[in-house]
Structures are given as structure tokens and as C-alpha cells.
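Notes for the one structure printed next.
For this depiction, one protein chain was excluded, whereas all remaining protein chains were kept in their positions.
Lettered A and B in written order, each chain numbered from 1.
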């Protein structure tokens, strides 16, 4: 990116750069009281989190690029150090990047935007759930991405995530394999209008096997990165043969106004051979709709190289004496995730229950937010969140359903 | 600092630098035998520790500076990787730095010196105890520092430390808030004389709450960074409403001789509403006096930008053929920390005991040391320590009091 420190050899064969994405969040929850005899759960009144502290190191020799990105931040409870990516890329083919190694393969428009350009602090829950099936951060991937002016296509064969086998108590004895696919197009483009359509699909052909067999649990917090108790859950899903997800993505820009939405359907196949009960397939889904308006500065534009909308532009750096205020945008989002196993009919031998007795539950999150950019490298965010989660059997903090609110700010620096 | 690798854009709007502070210690303990049936404790005869391995990464764009500093060293038992700081700073106001993010807010002259410039391997115990109440390394801070030629003032509102909530067994459900304040002045300045006076104050308005409530234990090793058993303790303090500390700092330079001292008083308020017993407030205190003389090279000078004395200067790099020996200084320090709860009168319902039956104890440390600087980037240290710690009820390694000695060397490189 522009402004990233870079050194090159005189003949341009070599280049090295060191970039940064630093995001630190602070805020808390209000009105998240438990009902009845539920346990309260962890909803901190005021706390902080280093969400991302990524050091983007990149070495290039001719058409070969190596990216290694340590991350000193954490999704919601900081204090550990990990890896965002470490991969080798070949860029010798036209508009194409071939990649092998630990990487974040992207299938959703929201992920394709890159985490420094988000409208809100966090991705919608359904995006977080489907991207982690066979993609997500530091996933071993072999594949590539190709873009043209009006379309983009990407596909990756994927394996484990960095650290998946790093458990002393219950190590993985057979690793996951899967895939991630994305295709997008721009059916209409003009100065004032951008239309984005696309489809994303992913599958885990087999999930990690431990001494507990092949299990998986969908679970998420309420789109707030402060380490709060996860209320949304599918319940533990056992004897899994395959998990897949697919869905459409849509975006529409009119001048400085941007409307986006994505829908994903998730399917879970059980390995019936391994059990006496004839377990049914399960189906979950979720979606979000987000609206955004840039009050000051250039509006969010479309980047054909990543098939996604990008961050607003600052016309003049913040300088109150000259009446320059950088850029400012306002956003709203409605996000629904339904992990209730409608149609499941088998009760014994697994967590799947009769209708109306689901192990999973449903979450709705409303968010509104302001982002201020004093210059192109600094971003100050403030998000208000209202969430509502239905009851989940077996989750002691959510026996009776729960709703509440959060206010969280973020300071971001990117180079 | 001078000699730190830096690259800048031609228009000076951008700069990036990557610095280092590497400190590796080696040494051991002598004559630390247990008395009676005490357990021996861990006083290694000869071992090593990577004290600090900090990579100072800094990105600047105009008046905005972002600092991210990973640390591969550890206070006394190396092997983990963490974060020293990650913060965003605005330097657009005259002689002022405004800071938000993980930072080390400083209230003591000894901390203000920076850890690469210390006279001894470690800070005095009382400084270590009070700085960690609401400051210390990687503390989330919002505040600023302003300096002039004859004075400096700094104040920060603070939150959790990086990683505070990162416990799988007993997570923090309500995070700490606090503050750190410092004001210093230079009442007399001449070529041969510097007088430094100041005051530091700090408070934790509430401390981290876990399933055990709000608790705190003051504890420290004997000012030696080799992972030895901590003998000094206040005992566990429960049901805490607030902890504060404040005290004066003093420094006097005459030519190459430097005399310093600081005193801090610590107060602990209990939350009596939460208990049946009417718990008293507790009071601890500690101080140190240190003398230093520079045998070869420039003496320790005063840096008005940090309100503290700094490291000696090397006139000529080490080169025995030319009779150049770099710089050499000798130091001595007397450090006392008293965690006995004098005046406490309540025995049941808490650890506070009748007079003469304190849960806490008292530590006295005498140190002498030599520091050799072959050039401005390299420092070789050798410290001798004699310590004496009074008995602590309930500490199996210190039932009868303990004294002993340590000899520890350090190799330091700083860029």
C-alpha cells in the first residue's frame, strides 16, 4: 500500500517492505443481565483488546513474493502471539497470483475488503462462521486468484490452520482438507454507480480428527471483540463427514452511498457408517445487510483487483486550522444467524433433537457506527451494538435467551 | 536514538525505524541455604535469562507516530514472547506527546531513565511494586506528557495490561481502571550541578475482578532477574476497593557523581460493604538511595525530555591499541521495602493479623555494580547483591527469614 516502508535494489529485481495493521479496541457492555438462575457470563463493563497487531513483512525477487505476517493481536482476548500468514507467491502470469502456504483464502465480499477497511469492528457472524470452515486466518492453501476489469475468480485447496495440531491434551491425528472458491462480476459500472455480484463456496471434505472423532461446533460472540461469552452455538456436532457452505454476495454503490448484503447456507453431513443412529443432515443459514454513507471525503470505491469495495479516501489530512477534517462515514448493519436445526428428528445418540428442542439457537445483531479518518493511515471507529440471542439448551449463560448492548471504540493505524 | 536504522521518504512526511534492546543475564546465587525445615526454594547456582529482547518498530506519518515493540525476553524466566508496547501518538503540539494504546506510563525517576540506561540490572523493589499498580509494561493508557526546559508533567488514564484477560482457568470478568501521574522540576541547573525533584502518584480505582473477586498480592524477588523464588510478599489481599501509591523523587549531580533516591507510600482500601468484617486500610512503604560515579567517559547527564538522568557517554570507542577504553561507572544502592501491615488489628475473616503477626514481610537489598561501555551501543554489567528478607508466615521458603548473595552479569546491545 501507499506509504508502506519499502527498500528496493537498483535493478528492481529485489524489494522488501514492512507494513503494519494495528487495531486496539476499548469499550464495554450495558444491560446484559442474566435472567432467572442463569450464570451471568462474561460481559465486561469496560475493557480493552489488541485486536490486530500485524507486521506485514514481504520479500520479493522478480516474480516471486514471500509474505510473512506475525500477529501480536488476538480476536478477543489478547496476550498471545501468532501468525496471520506465511506464504510463497508466483506473480509471473498476467493479473494472477499463485499461492502456497499459510494464507487467508477469501470467499466473502466482506473478507475480501481486508480487515483494515471494514465498515464495522467485526465481520457479520455468518461470514465469520463460513470463512472458518475451510478458510480463515493462516490456513494452509494451494491455489490462485485471477482478476480482470469486470470479473475475478479464485480457488484454493486447503489444509490445516497454523497451530491446529498444537494441543498437548487432544492432538489432531488426521488433519482437515477442504477448499474455498469465489467468483465475482461487475455487471454495471459507471462514474456514479458500481454493481457487484458474486458467489462464494467452501467445504471441509473432512474435518480434524482427534481422540473424540471428527467433531465441529459453530459458535460466535455478538460481533464485539472484547472476549465476551459466546451465546450463539450450534451445539457440538459429532461424527461429521463433510461441512459445506455457499451463497451469493451483492453490492451496490450510488455516489457516496453503499449497500451490501451476503447470504450463506451451511450444510453438515454426518458419517452414518460410524454410528448406529441414522443421523440426518443439518442445515443452517445467515445473512446480513449493511448500508454506508460517506459524509466527508471520497466515498468507498470498488477495487477490481480484490473484487470488493474499499475504504473511503481522505481528500485533505486533518488540519482544523485550515478547515480540513479528513474523512467521515456512517454505517448501519442488520445481521442474522440461525443455527437452529429445523427439520432434525433424531433425539438419541446425538445432540440433534426433535423440532422445538434444538441444540442450536439464533442471533440477531443491529449495529450502527461512525468511522473518522484524520489521514489515510489513521482510523478512529465507534460502534454501537444491540444484540438478541435466543435460548440454547445446555448453555448455562443462555438458558432463557439474552439481549444487550455494547459500545466499543477502535484506534487503527495502517502502513 | 542515534544509530537506529531508519528510512525516510524524500519529503520527510514518512519515516520508519527498527531498533533493538537486547539484554542477556547470567549468574547465580551463593549462600542462600534454608533454615530449619524450610524448603530450599529456587536459587539457581548458575543460570541464564534473556531479560529483554525488544524490537522497536516505529512508523511515522507527519505528526502521527505508531510504535509496536515485540519482546522476546522475560522478566526472570525466558521462553515466552510478548509485547512491550503498541501505541498511537500525536506529536503535533509543542513539546507534547499524546498517547493511546498499550504503553508504559512512567511515574518514577528510575523508570523514566529507560531500562537500557539503568545503573543496576533491576529497578529497586519498591519501584517495581508501585509502577505495576496501574502502570508497568504494555498497560492500556490514554494520556500525554509535556516537557519544558525546567519541568515536565505527565498523566495517563489506564486500563488492563496486554494479556490480563488471557486466562483459561480464571478469566477477568471486570477489568481494572486506574491512573498514573508524574510531575518533575529542576530547581537548580549549572554546568557541574543538576538538581532533580519530582512526585509520582498512581492508583487502581478498581483492580481486576475474577471468580475470586478483586484481589491483589504485592510480591517481588530480590532485585535479581534469574527466576529465583519470591521471598517478599504482602500476603494475599482480598476484597480490595482501591490501591494507591505516591511519593517524592530526588536526584543530585555534581560533576560525574550522581545521588538519587525515591520513597513511595502504598495504601490499600478494602471494600467493606462486601464483607462482614470491617477490614482496615493497609499501609506499606519502601525507598531506595543510589550513588553512582563515572570513572571513565562523560558522566550521567540530565535529559529534560524525559525528566531523568541518562546513561554515561563514551568519548572514544574501545580500542586498547590507542589507549581508549570506552566508559566505565561504579554504583551502589540501598533498597528497603516494608510490606508488614503495621497497625492492622483484625484477625478473623482475612489475612490481616494482630500486630507482630503480619502476613507480609520486609526486604533489604544492598547492591554494588560496575558497568562498562566499549561503545555507545554495547554495555557489559556486573552486579553483586546481598539481600536480607524477614520471615513470612505461610511462605514455606521463608518461615524463618532468609539472606544470601548473588553475582550476575549482563550483556546489553542497544540500537
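The working rule: a contact is a pair of C-beta atoms (placed from the backbone, for glycine too) under 8 Å apart; a residue touches a chain by one contact, two chains touch by 3 or more.
Remember, predicted model here, so these are calculated numbers, not experimental data.
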item	value
Residue of B:15, B:50 or B:259 in touch with the missing chain, whole complex considered	B:50
Listed residues A:162, A:257, A:316 or A:366, member touching the removed chain	A:162
Option from B:375, B:388 or B:403 whose C-beta touches the chain left out	B:375
Missing-partner contacts on chain A, residue numbers	7, 14, 16, 18, 57, 59, 61-62, 64, 66, 68, 70, 81-83, 86, 88, 100-102, 140, 159-160, 162-166, 171-175, 177
Residues belonging to chain B that touch the chain removed from view	3, 5, 7, 18, 20, 22, 24, 26, 40, 42, 44-50, 53, 55, 70, 72, 74, 77-81, 227, 317, 374-375, 377-378, 411, 413, 415
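The rule is short, and it goes like this: only the chains that are shown with their structure count from here on.
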item	value
C-alpha-based rotation, chain A on chain B, 0 to 180 degrees, nearest 5	120
Between chain A and chain B, centroid-to-centroid distance (C-alpha), Å	39
